[in-house]
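Mind having a look at this structure? Questions to follow.
Below is a slice of the complex: some chains, not all, each in place.
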């Protein structure tokens, strides 16, 4: 097995390679003056199994194209079975036709990956668990839940915590998460306008008074949901609010807003690489879980 | 027939639509905060033939992804035959494996287009005329030659001109071009180091003394080739140097370099949209030719 990294999340790829005690395949990824990506894999890989690690994170279209170029080069080099780890699947939130005339962008991306000489895809905590059905190659759908649960148990006393989901969609995962340390569950009822996407009303079902509230989510985008949820919980008497989100996308002023908010801490997995994150945000490493999963295959 | 434009070259799409006396299909192309493209085609197109106009110009990966999203939306809307005009085919210069371990990027792009619910592709003055063989859908390969020849005849007296190609690769096209107004041909012999791409030697075959030299090329990138060619020609006695290049990519300081060079004028077609070009560079409109070609099909 060989590990090959695109340019989107080199730190994660390096950690996976370290776990497996393998060097990364030597690769040169640059760009021509006109912005076109230039990919060069500098090792012979004929007949070898290769794992490609590439997050479809910002700038998402460049990272996708880079990925497709890498896969074409791998095919020409004669790599045998190519598995790909896509820690964050860009476009996965565009998972249906909201208004006639829209594409299903997640399906477009799934088709690109399916056509690209790929034998298996590893995805992590998808917002929509039906998305593996968009692919024409098999997907392993992994979760950061156990990593997060271990962290919760390390940091907090189980008696003082309650688990919450910031909205309905995440309730199922919150319930699975809470079950990992037998914590009670509360629910924030958030109504969104379907066209504009704006939250129009918020309510809380359950008691949080003097509790440490653990909120679990698949993704933080602008941070609006989490800061609002934290404010609501504190108003309702919560002592502390700690967010766990697999994917930290952090668009716009997300990082500033979180830093200056009532949130006590945010924990994300390292599915998306950020040069530097504010102190309030800690990152947990998925490399051991990914390495262990990959080892079963090769 | 309906005309639909991506965001890369709206002026050209508008001109084609005008030629055909058709309104552009109403479309909204925006981006989410995390940089993901959002495409919305706002009209019913079921059973209609649609022409999509999108240049794969800078930022090339975004324009390609936008294109794929548009095509997915068109398929869901039930458009009948979809033809696509790709005035500048980004990645077309990466047309072979130069070093083992490289992709054939032009093939990757051709496959993306071929998979995307497309019935026919219109391409213009490809650097490599075998590229239509990379596609699994039929391509019409068009040329700006006649448009350029008409412009030459308008501006210059045929007796005073000679035609030149700035390098070997373009000699065939230069010969075809010169034949359109019976001008003599000169040849600039430019040696490039194959690894670095740097020009290592230049020579001139033919007489240019006191002549108006018309240089014809498929694409201007950094402008280095054209400014060097112009300098050489002037040293050899040329009175004026005028460049005709279908695609004006203009990377880096190309525009400044051309403006301050010995070149008398540069003429490009409008395959790539630029907000503003310096006075020395004029743009000719391909919309009439494209409109006429499209009309034969629908």
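Labels A and B are assigned to the chains in the order they are written; within every chain, residues are numbered from 1.
Keep in mind that, in the parts below, a residue touches a chain if its C-beta (ideal position, glycine included) is under 8 Å from a C-beta of that chain, and two chains touch if they have at least 3 such contacts.
The model shown is predicted, which means the values in this text are computed figures rather than measured ones.
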| item | value |
| --- | --- |
| Given 2 placed chains, full-complex copy number | 6 |
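In this text, only the chains that are shown with their structure count from here on.
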| item | value |
| --- | --- |
| C-alpha-based rotation, chain A on chain B, 0 to 180 degrees, nearest 5 | 180 |
| Geometric centre distance via CA averages, chain B-chain A, whole Å | 39 |
| Of chain B, residues touching chain A in the complex | 32-44, 58-62, 64-65, 68-73, 76-77, 90-91, 93-94, 97, 99-105, 107-108, 111-112, 115, 221-222, 249, 251-252 |
